[in-house]
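With one protein chain held back, the other chains of the complex are shown just where they sit.
All chains are identified by letter, namely A, B and C, in their written order; residue positions are counted from 1 within each chain.
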Amino acid sequence: MGSFKGHALPGSFFLLAGVWWTVKHSLYFSSRRTKSLRTSSRAAQRRLEVVEGSAVLLCSVVGMLLEQFSAQGPALQLFDSSQQRWTSLMNWQHSTMYLFFSLWAAVSLVVHSSEAAPLALDRLMLAVAFFNEGFLFLYHLHGRAPLDVHLHHLLLFCVFGLALLCLLEVFQRGNLVLELLRCALTLLQGSWFWQIGFVLYSPHGQVWDQSDHNNVMFVTMCFSWHLAVAMVIVSGIYAAVTCVVRSRLRRIPPMEMGLLKPREREPESEDEVL
Amino acid sequence: MGSFKGHALPGSFFLLAGVWWTVKHSLYFSSRRTKSLRTSSRAAQRRLEVVEGSAVLLCSVVGMLLEQFSAQGPALQLFDSSQQRWTSLMNWQHSTMYLFFSLWAAVSLVVHSSEAAPLALDRLMLAVAFFNEGFLFLYHLHGRAPLDVHLHHLLLFCVFGLALLCLLEVFQRGNLVLELLRCALTLLQGSWFWQIGFVLYSPHGQVWDQSDHNNVMFVTMCFSWHLAVAMVIVSGIYAAVTCVVRSRLRRIPPMEMGLLKPREREPESEDEVL
Amino acid sequence: MGSFKGHALPGSFFLLAGVWWTVKHSLYFSSRRTKSLRTSSRAAQRRLEVVEGSAVLLCSVVGMLLEQFSAQGPALQLFDSSQQRWTSLMNWQHSTMYLFFSLWAAVSLVVHSSEAAPLALDRLMLAVAFFNEGFLFLYHLHGRAPLDVHLHHLLLFCVFGLALLCLLEVFQRGNLVLELLRCALTLLQGSWFWQIGFVLYSPHGQVWDQSDHNNVMFVTMCFSWHLAVAMVIVSGIYAAVTCVVRSRLRRIPPMEMGLLKPREREPESEDEVL
Partner (left out) sequence: MGSFKGHALPGSFFLLAGVWWTVKHSLYFSSRRTKSLRTSSRAAQRRLEVVEGSAVLLCSVVGMLLEQFSAQGPALQLFDSSQQRWTSLMNWQHSTMYLFFSLWAAVSLVVHSSEAAPLALDRLMLAVAFFNEGFLFLYHLHGRAPLDVHLHHLLLFCVFGLALLCLLEVFQRGNLVLELLRCALTLLQGSWFWQIGFVLYSPHGQVWDQSDHNNVMFVTMCFSWHLAVAMVIVSGIYAAVTCVVRSRLRRIPPMEMGLLKPREREPESEDEVL
């Protein structure tokens, strides 16, 4: 009971998140290399994180409400005792996914606006949110057509990859390489939701043969292309942000730049000091 | 040959362990940030760990005896040579699970009451105990109904997750993020045992259709909800303990708090010094 | 629709890469232990990496063009709308593999010729390129004979192993043990491509029984032998390079050598300083 819109909406959300994260982490990384920016940037980073957390919390609460009170939504009714069956399990599952992202946002808000808990908790909650998304999708696909199952399996590669990445970031916070890969995979997830929408519920009306093995093979390759494009976009945004930051500021002497060794640097960004 | 009680008992045990660990680790973390508490707390932590070890040892030995000498227990008889078959394999498997938890408790006692071995051994033994539990469950499910198998498979996610977490703690001892996640997963395991008991051996008498795919899907989502509730409970306990500790003591200047970097801090807790 | 040449070509490429990497990393490691070589070698290493990146970029672009415009190639046509089917999906998949290796080469060029991004990005892109290769092979084998499938499954062990290794190198750059293992696995991949060519499309004309289980068992063992030979070759090259470097330079006092502890050494190689 999916629809084109049901895939385009989360797709757009993840595309937005991917672009935003790329800008954010490129900005943090650039300003971390510039001494004059350090002290002023910590407070700014903190504020940015709080804004991000609030926005995600708002979006996911709205998402939950939409899933519950839309036309076919269960309106908070879980079990239809007259017919002895569960009501709109799909909508309930989507609500649960939104719930975990809202938990992440809440923890992120607490962690960045107070000093009550270690910063790494926000990455852990993000890992849990992605893991939960993949976990629910895993048992979501019973009895569907081969192409449908394959399209969603490919999504799982991306979602579990993101969960693993965020878990790594608990221990390697501020590692630009991991952050950029997370951005690329988030973009990939967004664009793949759109792709699923176009293949399964094409708005142009043409229908794919869901049991043709050639379609399965094409779709696999298409997933690789999405990944390649996502990586190119992330590189582009990173290059643009770095250029803008550099042109605004005096250049840094070359020997300060280079391979980041997180443990030997003095803490410079909010992530590290706070 | 399960029963409601047979699931409620370990469930209660894990719920208790989850709550206790949350209190313990929150307390350690709070006192670690307060200089005046440091020296006095080391001996206290040591004593606490010894008490915990003794309690677990006692409980698991009692558990083993109950499994062996209860009404349908094998009473230490392994092979019934008159009928040429194994006696009560289920009870023997449960005894084996208790055995590994008692081994963990014994190692924990030795490690915290003497200086004979590295502290990290207790986390390793806990990882082995959880792994062994999951390993025995894995080959426990032959020929059961789909819903029954699925309920226990979900449990395995939790148990193997705990084993992995404890293994990570061997290398990252005293990392609050990992400790809180362990507490949440232990609570989840406890409440999920209760859930299994209610679904399969409902004390209210109603019976679930064990081959209905909708039930499988609902149960999957239910697992996510248990996880969410477990995380909320852990957060609540953590917040309460932190508030109590802070209100009892003079406040710490803010720049001392913040992101924990285990390797650069001086050792403060028993875990780190001993 | 494979061919002997279609396996020998990538095989030769990986064999060449394996030998070249062994020479390079042995050279870096030897010169890192010699003080007099340090300053001069950094610029040389940088230049070497740029040359390597350019060569790989060239090769993979040529590979893409060959796949597209060879006799049975799709010539950039993806969908044959007259027959309503995809054109030469195999060639498109191979092009995609080349594409990811060219992305790696491009990132490696940027990273080593400028200071715009952290060095570790090149290992990450290599991990992504290997992962993508394995990922496409994984869904490549639908409906083939058991021996054919098995031969390619063994290849996957090697390819995903390489992806994992490169990911580890993101965090442990300059660890000789990982680098030599990567060289051995690259050699293994190269020689295994040749082996697949000989078994499936033997140029001598004899045909293997593709459903005989004994052949499957022999081929498994053969894979182990390839690995053993690859490790012996890597050891040989390493020993030769080390001897040449040592005989050219004054000997280093023994206490400076020994177990490398990457974190405590001062940065000496381009990998670490740049």
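In this text, a contact is a pair of C-beta atoms (placed from the backbone, for glycine too) under 8 Å apart; a residue touches a chain by one contact, two chains touch by 3 or more.
Just so you know, these numbers come straight off a predicted model, no measurement behind them.
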Among the chains presented, those that the missing one touches
B, C
Option touching the unshown chain, where C:A43, C:L58, C:L78 or C:A228 are the choices:
C:A228
Quick one: which of B:Y28, B:F135 or B:Y238 touches the chain that's been left out?
B:F135
Candidate in contact with the missing chain, chosen from B:A44, B:L99, B:V229 or B:L249
B:L99
Interface with the unshown chain - residue positions in chain C:
157, 172, 176-177, 180-181, 213-218, 220-221, 224-225, 227-228, 231-232, 235, 238-239, 242, 254, 257-260, 263
Can you list, in ascending order, the chain B residues touching the missing chain?
85-86, 89, 92-93, 96, 99-100, 103, 107, 115-121, 124-125, 128, 132, 135-136, 139-140, 142-143, 170-171, 173, 263, 271-274
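Throughout what follows, only the chains that are shown with their structure count from here on.
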In terms of CA centres, which chain lies closest to the overall middle?
A
Relative to chain C, largest Cα-centroid distance belongs to chain B
Overlay chain A and chain B by their C-alpha atoms and let me know the rotation angle in degrees, rounded to the nearest 5.
90
So what's the Cα centroid distance for chain A and chain B, whole Å?
31
For chain B and chain C, let me know how many angstrom lie between their CA-based centres, rounded off.
43
